[in-house]
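Read through the structure below, which is laid out as structure tokens, and then see the notes.
Omission of a single protein chain aside, the complex is shown with its protein chains in their original locations.
Which chain is which? They are A, B and C, in the order written, and residues in each are numbered from 1.
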Amino acid sequence: MDGQPPLTRIVVWLGHLLVLAGALGGAAFALSVLAGGAAAPPHLALPRLFPFAEMSLSVDGLSAFFLVVVALVTAAAAIYGPSYLGAHAKAPVLQTFALAAFVACMALVCCAGDAMTFLLAWEGMTLASWVLVVSDPREENARAGLLYLVMAHAGTAALLVVFLTLADHAQAFDFAALRSAARGLDGRTRTALFMLALAGFGAKAGVVPLHVWLPKAHPAAPSHVSALMSGVMLKIALYGIFRFGFDLLAPASGPLPASWGWTVLLLGSASAVIGVLLALQQHDLKRLLAYHSVENVGIILIGAGLAMVLGGGRGPQPLATLALAAALLHTLNHAAFKGLLFLGAGSVLARTGIRNMEELGGLARRMPWTAWLFLLGAIAISALPPLNGFVSEWMTFQALLLGGVRLGGASGLLAGVAASMLALTGGLAAACFAKAFGVTFLGRPRSSHAEHARESPAPMIAGMALLALACIALGLAPGFAMPLFDRPTAELLGGLGASAVVTARGPLVLTAGGPVNGLEATAISMTVAAALFALLAAAAWVVSGWPREAPRRLAPTWTCGMTPTARFDYTATAFAKPLRLIFAAVYRPRRQIERETGPSPYVLRRLAYTGEVVDLAETMIYARVKHWVNATAQEIREYSTGRIHGYIGFVLVTLTVALLVFARP
Amino acid sequence: MERTQHIVRIATETGLLVLLGPLVTGYVQKLKARLQCRRGASLLQPYRDLAKLLRKGTVRSDTATPFFRAVPALVLAATVTAATMLPVLWAPSGPALLPVGDSILLLGLLALARFLLAIGALDAGGAFGGMVASREMTVGLLVEPALMLAVFSVAVAAGTTDLGELAARRDSLAALSWQAPDLLALFGMLILALAETGRIPVDNPDTHLELTMLHEGMLLEHSGPGLACIALATHVKQLVTLTLVATLFFPPGLARGLAPPEIALALGAFAAKVLLLATFLAVVESSYAKLRFFRVPQFLGLGLVSAFLALALRVL
Amino acid sequence: MTSNLLWLAPLVPFAAGLAMLLVRDRRALAALDVGSSLAVLALAAAIARRVAVSGPVSALGVFRADDLAVLFLLLVGLLAVAVAIATVGWMRQELARGQMRKDRLRWYFALVHGFIATMVVTVLADNLGILWIAMEGTTITSALLVGFHGDKHGLEAAWKYIIVTTIGISFGLFGTVLVYGAAVAAHGEVFAGAMNWSSIAAIAHKLDPGIIRIGFIFVVVGYGTKAGLAPVHMWLPDAHSQAPTPVSALLSGALIKCALLGIIRFHTIARGACGPEFSGGLLLLFGIMSVVVATPFIIVQHDIKRLLGYHSVEHVGIVALGLGFGGRLGTYGALLHVINHGVTKALVFLVAGDAIGRYGTRDMRVIKGYLGVAPFAGTLLLMGAFSLAGTPPFSIFVSELIILRAGLAAGRYASVAIFLLMVVVIFAGLILHVGQMAFGTAEATVDRQREARSPLLGMLLLSSVMVLLGLSIPASLDRLLARATEIVLG
Partner (left out) sequence: MTVELATRLIDVLGALLLFTMLVILASGQLFRAIYAVALQAVFLGIAGAVLAAATGNPDLWVIAGITIVVKAFVLPWLLIRVVRTVQISREIEPAIPMTLTLIAASGIVVLAFHLNASLGPVRQTITGNALPVGVTLILIGVLVMASRRKALVQMVGLFASENGIFFTAMAISQGMPLIIEIGVILDVVLGALVMGILVLRVRSSVDTDIADLESLKG
């Protein structure tokens, strides 16, 4: 906060500390509710603002869990924020206030007990995040902000219809009344309402066809806000899907309609693969992370979809609970490592002012803390073993294999397809983050900014460290986190809590109460594997580093004898080239090479390469819709000639037509 | 008592895999030389290379970060931890007392090793490190899902993904006797084993031309004991891959108790299976030419499709 | 229950108007303007209290204030005050920029007060003939105001305005005559107060449905032209874009609502005579047409005031939609929407006026970086735009929510779907335009003088009402709206 006047600094710090306190308070309250077991959810009636709607807050298991997710990333962002804002801020006080409003709205959405509070908080969340996106009023930020707003508004319009139809049947707004009213509806309307709700929340969660705004809006916000938007706001949209799918629209008893689960599952798989494929070709650090949010939302939806399919008796009950626990755990994991990665990218942006990987490089030696925390986040997001990304993906695999695929027939095949998509996603994510970490932090600095980068101040590192700690804790001892999911899974699917299925004895051992088609045989222990890994690594380190008098020498990297310069390092574009060839159908790559040769064609003076990858959803759907809407509007506009005779003519015609049509009884 | 016996079992099996790793590579090199009418180096040559490397000094790139020195140790640790999850001699009877990991964790650890190697290659900077890292990750992202699908196709029938349990059930349950999906899965696994162990059609282990090597390229900047660790890790990884194929598709021969004749029989069966697969590797190496890199995805695609079909047939 | 407050309410602005003709000094005129507007608002509040306490009040056999009239009277009073406060600073800037000539000031203020007086009479009129005469009066005064600048465009707009609305209103008169005839026929002979709305509404069920049906069609098309219902709305963007900013605010905020009041009065009679389906169906049709027709023009619009004009057409359509959906909820939502839209549209017009003054052009592609030039007004512009587009923390979202719920309750899913689709498209168009205006960086030639206090004060008054209604509906307003709904439903 060096570059700001003292008063602003105090206000910003105070604001952020307030947000931190709120986050910690919220977390404590949520954990108490989660530990509360089957106790009735705390209910708080709000003052009657509107005569037709009684507003209230009620925090049940699901709300409490999502509150924990909100609190975790908010705490990190609050610690991180002030020092980030100092160097980078356009209107820090406004941003602090908007951040507080944004977090408050997100918490309110989770705890909303009725449709009115939910809708008000939901749009408040959108508006507050829009203010943060456009707080730095550059041209592309405004455009990104606009697309974000329009998509969010369209989503809200869909939600409005769902809420109001239910409210109309229930003649009340609170969730209990909506729940009972939904039970009265017939299957077809409930499915239509669910699909509408899925579209509404999907637009906000960045599910594939509706994800176009996400990579544009998230990078535009300041980084700790991007972390909040990607890590938490997408989860609030998923909370909506959980709330409607399992709770509000669920039938009184028996399984959910099959179409719900499979739609969510397939949307999730599509989002996962397409999200990570597009992320691979991005060279802007924050856009890459935003596309990855689409991927991880997909993974969560795969778990949720599977839980919807297996729930209510269609598949074995423990596996349904396992699938839901996997989805919720991945929600928490993604909040942690995506938040960490965005804060890391923010620290690089704060120090170098550059987001494009091609101009960075060699930052690991200059910003060690940021580099290794970013690497930790990269390993976690690529679902590689020691960390939490792997655990939730492992549980999703177990649920997919032992639950989904064993259903047999077409549904089994669909689960198989989802499993293969998930496996592919893991590999792609690892390749993407090898590129992201390698090109940004390793090798030689490719610009003066990267050359003179210095490590970020302590609070930023502390913010990142908090989330890294969460990743490590969830990675090494996931079993201890299982009780966190007991209440939500029990409430949503009834019966077993998550910890009953996934025994919480230190290591993550997947045992059910009694053998369910061989379920108890699969057991892994992250703790023991990690201990073994550490032991062996130490042993190898000692053996290879044995105090010997062998000479140690530093030499330039081997480049066939030439003296290596920064230009030698492999760029991100080159790194991702093989994938552009393999997935050419999805990318439709386009490239343009200008070759400026000297006197003879073989003397190359200048070579300029511009390559571009296309986001299919954007070009196929959005560009066409925008063009069509503008074209028709322009066409209609030609009709108003501005001649007064036309005006009078219209009055006359309207009257005569009205008389002809309506006058007769 | 039960727990310590379990630990001893795991320790011996892992020790066996680590020690025999270089021997298998030596055998493959020897067989290749023979097929090409050469005498070839002795079977123990890899051990001598490792001993030599441990004694040599290190040359480190000036742009590398301190992390670069840690990469070899981490890669070796990841590979050996993966090795602990494979049932080599004994098939466990009841639920594991001290579970370490299942097939998904094994493949995850191998992926972690590949990721760390790629990061190490990028760390040194320079064109070759970047190029090899990019190619290795590309091959990785095609091989990993295929391996997982192959393992899943067998795990779905067995009802568990834990390799020990799976091998035990393989020969006991009639349902798991050989059917069409197993054949497809085996075919897929063999293709992917070639890629995983960095053999000819995908990558050439013996070349020194920087532009063509895939796995070797990542070792370019390592030297001395670090290089020894990575070389050992490569050998162990090769043996782990072969043992994984053996466990999934050739189950008989795993011992139950501790009686010496049973162990000897299990050892013999294990040796036979590994030699059979090693011979397959050597034969393929010396009879095919290396594919141009941008043709490799089609080759691996074949493996991916057959693995997926195995899973699909298992379900339908 | 008679009260002389009723005839005092229109007299005050009329007298102030005449007094202004004698005064030349700008400050005195401004003071008189604000004073008389405050008086109107005070009288409106007094009448509201009186009606709340002792039910409908009448005076001179011609005026009558029931809850419905009070609602509109309060809106007219509030807007009059806000516009008067804003005009003080605005007029000084206009004089400085040479847009307004000093010698014609008194005519301007006099006409504005004549305009307010006629609107008050329209709202309070019980006799349908007086209602018509006052409506014609508003047309004449506002036509002169629209053409006040005397440039080519202004006169063209004024001509179109006066010709088209006079035709519309003559249709309204013919409708009134028919309804009056039906009332006399039903009663057998000319009875005292035969033309009073209260007496006609009382015997509405006895009226002959055939003639009422024709009469209502004439009224809907007639007063609909004045209110700006599509397809007879085309004069509205021209008139609202050429009128001076405070007049545009009054036109869009208050005048359109008075025309709607006329339609609502006849809607009650028609409901009584030929059942709710007929008039509700007609209003629903006009409402949907307005929302659909306004959308393309909003998306590709370049002139900020024409954009707001078309937006008024859309919102009038939404009110008609609310009435069309009918039932307690639909009417309640429609009446609330009248208040919300009146307040918000006036606010956005005032801010747009300030922006046009500073940039010297109405073309939204040229106006850039307004947030940088005038931060307070810029924020209010964004708030107003969001409110108009129907985002929650602001008032219009609440009324649209109620109307939507009424639509779903009435089972009219097709029109609800069209309504929602058009609202989302208009949201995109409006926010695109306003976003371009607010963000980016302004050129050097833009007038960056400090924001005058009084326009800001007027705008803040309106925006505070907007946000207050957005977050909650006060109990007193809720009771007033409920009673007004009862009156409309007959």
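FYI, contacts are C-beta pairs under 8 Å (C-beta built on N, C-alpha and C of every residue); 3 or more make two chains touch, one makes a residue touch a chain.
Everything numeric here is computed off the predicted structure, so don't read it as measured data.
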| item | value |
| --- | --- |
| Among the chains presented, those that the missing one touches | A, C |
| Sole residue of C:58, C:241 or C:485 that reaches the chain not shown, by the stated touch rule | C:241 |
| Absent-chain contact - pick from C:185, C:202 or C:414 | C:185 |
| Residue, one of C:46, C:95 or C:211, that touches the chain absent here | C:211 |
| Absent-chain interface as seen on chain A, which is shown | 637, 640-645, 648-649, 651-652, 655-656, 659-660, 663-665 |
| Interface with the undisplayed chain - residues on chain C | 127, 129-130, 132-133, 136-137, 139-140, 143-144, 147, 150, 152-153, 155-160, 162-163, 166-167, 170-171, 173-174, 177-178, 180-182, 184-185, 189-190, 194-195, 208-211, 214, 237-238, 241-242, 297, 300-301, 306 |
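The working rule: only the chains that are shown with their structure count from here on.
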| item | value |
| --- | --- |
| Whole-Å separation of chain centres (CA-atom averages), chain A against chain C | 45 |
| Approximate Å spacing (C-alpha centroids) for the pair chain B, chain C | 79 |
| Gap in Å, rounded to a whole number, between the CA centres of chain B and chain A | 34 |
| Shared-contact residues (touching 2 or more other chains) in chain C | none |
| Residues of chain A defined as touching chain C within the complex | 49-52, 119-120, 122-124, 126-127, 134, 137, 139, 141-143, 145-146, 149-150, 153-154, 157, 160-161, 164-165, 167-168, 629-630, 632-637, 640, 642, 644, 646-648, 650-651, 653-655, 658-659, 662-663, 665 |
| Contact footprint of chain A on chain B as seen in their complex | 54-65, 67, 70, 72-74, 76-78, 80-81, 84, 95-96, 98-102, 104-105, 108-109, 111-112, 114-115, 118-119, 122-131, 133-135, 137-138, 140-145, 148-149, 152, 155-156, 158-162, 165, 210, 220-221, 224-226, 228-229, 293-294, 297, 308, 311-312, 314-316 |
| Residues of chain A that touch chain B when the two form their complex | 362, 364-365, 368, 371-372, 375, 379, 382-386, 390, 394, 397-398, 401-402, 405-406, 408-409, 412-413, 415-416, 419-420, 423-424, 426-428, 430-431, 434-435, 437-439, 442-444, 507, 509, 511, 517-525, 528-529, 532-541, 543-546, 548, 550-560, 564, 568-571, 574-579, 581-582 |
